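Missing here: one protein chain of the complex. Every other protein chain is in place.
Labels A, B and C are assigned to the chains in the order they are written; within every chain, residues are numbered from 1.
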């Protein structure tokens, strides 16, 4: 009925080097900085937008506001001293760093973590994944002005953090998975209390279904917006839920089972549209998978057993020369640690492969041109990026 | 219309009551949103403290004359609206300065604040302000369209442009309200009401996630305090107009408080559970739903 | 503490040139006029902050301080990992709104800058800018051990070690990272300080402006601020 198609003939033409010819002094374009201090940005990063009217013609991601030089600091620490700082690489889901680092060290040092530790690690990772998805579901509502989902989801996340606290003694940085195993056993009555949390979570998620996913305004805002062409998945290194939303059932938990995922029973959720709505629904389904997995793990895991394998004296721990790459499916995609040792007591090089690295940089810059300013925040949240793992 | 000096303190008293009522209502609405989220929320007197705090800030930065006048225009829009609208029907002192054609003036004042804000925010020079203002003007223009049509419809129905006379015509029972005598006009006007109360799904003007709170981005200290005062007065004043035109007005302060509260809660409740529209989506929404209903209301009178 | 390690000497020769778009130049306006612009002068205020006196009557100042303490508007700028514990503060479990603490998206309207964790040099520049945009009296709270003495990033080449060298800090909350309960306790402590009239950070900053600027410039080498970067 009313069609508001933007007039694209006014757009800047790409020059010979493929870059857009934008002359700010013509007054036709406006530079907008979103971030780092901006409520619509996921964490501490910024997007430099060039807008023409309400349409964005160019977007550049700027990161580095959280750079601490982790990969350098790790080279200066012994293998056990690295362990407390790895979790700081990614704040909202720190456990994956601990697991990847521990598994990489175990791989190179030839240590096998005991079975109980394997189950425990899977439990911790699923709990962390649940927390991360809670942040996402709150964030995507918040980015579109539906603050209530953020309130509910953060509350549920707090409940899960209580269970983390009970298990590990810390709310955010758990430092529970260390090379050789895990730090402890399940406390008495943990299963019952976890079941209460999961029940509450399911109740709140049903509310989210009603308020967010069946809300017509939410659908209007998200359907058909920010579509990633599935042909771009490989060139841009898209993994995890972002790829699953485009119909590609990529999930390392199924494709390349690690820990005890081959003994667990779960389905990989996919969607077809590859837009913001599809990415949100895939994550909503994944939360359910996570809840089911936590229940299964608590039922199937051995009740007792050693939590730690025997590791050498950490003060004299030298690992022979070698290199390895350990990967896993975190809530955002493929998370991996590339560890190189040179036979001394210090790692030669550790490289963290965070999924946000490709999602927030090359992919986001590719997706932003042509969107509305209003959609930039939702688009960024829907890619589920955490800046600390980009710059480390 | 005769003018008597006693009207001045009377009008100021009305203004004072409405200011306090508005400050409390704003807090109540925020408490409502907090309760839906499961929080206790701010104390109800928080707005007063915020006002005092903002007036008490020591430093202020001025970006120019219009920057200074922006909040002043905005506030005069709110106060002007109150002064020319009869608040309590039949009361000798809460009539304010209402006169035969006050409906037209009221419609003008509804728009006046937005225009003043546009000038002020433009002078502040912040790109987010400029974007917010252009969004705001575009959306308010289309959102007020159904309201204007509904007012025409009422003018035809009651053969007057005086709010007092429209209220008088609605007295004598529930079914004399415009709500029942001209329901289409009420529906059209309610579109405008929800659309201009700055709550979701039509709060793209402020949209913190896109353009950090839009037009007032650069406003601070006493300037912001002026705008906060207006944020308390203006929605109540607007609600009074709607109450007078469509819901039978109020014969005493208790009836006023209840009716305004209920009307005020409509956009608040809708806002809690909805995300926001993009600006062109909300424009489309008003043109698609509000405009035809408004035209129908005129045709069926 | 170890002595300074002088086997490695940092490079002092190179300086960062001013970015091209910030150099003075001639431009043609859309209507064909040719004007000279000097972005750093035109876009930024060069005036140093002023010391603002307290109210003349102590009772008025006490009343104002009471209002300031009960209406703390926090700038929602998550500078480090501590930002993740700010969100539970706004939500049901630890609702900080009931103490009059609110989040504002723009620095102009906020009074409290939370430095939530370590500050890399790049963020420090933005934090300083945000702080200078805020209106006095304004307060700074440093969160976590990394703002106090570097914490676990004591040997990092990109994070500062002492926040109070660069901004006037009113309160530190220790921990890595501080729990929400600790944050709430910190806010209560800050309120007490404000009510007692001890939080004069803005005036302190204005009085020692030269020192603060020298400290900031010794760390931030790329000292041109992009416009509207906050």
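Observations on the structure shown:
Everything below uses one rule, namely that a residue touches a chain if its C-beta (ideal position, glycine included) is under 8 Å from a C-beta of that chain, and two chains touch if they have at least 3 such contacts.
We adopt the following convention: contacts and distances are computed from a predicted model.
A chain of the complex is left out here; the name its UniProt entry carries, from "Heme exporter protein B", "Urea ABC transporter permease subunit UrtC", "Lipopolysaccharide export system ATP-binding protein LptB" or "NADH-quinone oxidoreductase subunit C", is "NADH-quinone oxidoreductase subunit C". One chain is not depicted; across the entire complex it touches A, C.
Set against the missing chain, the residues C:25, C:41 or C:162 yield one that touches it, C:162.
Of the listed positions A:78, A:200 or A:263, the one in contact with the omitted chain in the full complex is A:78.
Residue positions on subunit C in contact with the hidden chain: 1-2, 4-11, 14-16, 121-122, 125, 148-150, 154-162, 165, 215, 218-223, in rising order.
Residues of subunit A in touch with the missing chain: 18, 63-64, 67, 69, 71-73, 75-76, 78, 81, 107, 234-237, 239, 250, 255-256, 258, 315, 322-325, 327, 334, 336, 338, 340, 348-349, 351, 353, 357-358, 361-363, 366, 391.
Going forward, only the chains that are shown with their structure count from here on.
Viewed as a network of touching protein chains, the structure reduces to a complete graph with every chain in contact with every other. We define each chain's centre as the mean of its Cα atoms; on that basis subunit A and subunit C are separated by 29 Å. Centre to centre, using the average C-alpha position, subunit A and subunit B are separated by 43 Å. Averaged C-alpha coordinates give centres for subunit B and subunit C that are 37 Å from one another. Multi-chain contact residues, meaning those touching two or more other chains, occur in subunit A at positions 31-32, 38-39, 151, 155.
Listed for subunit B are residues 37-39, 127, 208, 212, each touching two or more other chains. The touching residues of subunit A, counted against subunit B in their complex, run 1-2, 4, 30-32, 38-40, 54, 141-148, 151-152, 155, 211-212, 215, 217-218, 220-221, 372-378.
For subunit B in complex with subunit A, the residues that touch the partner chain are 33, 36-39, 127-128, 131, 200-201, 203-204, 207-212, 272-281, 284, 287-288. Looking at the complex, you find that subunit C touches subunit B at residues 49-50, 52, 63-64, 67-68, 70-71, 91-92, 95, 97-98, 100, 102, 104-106, 108-109, 111, 135-137, 202, 228.
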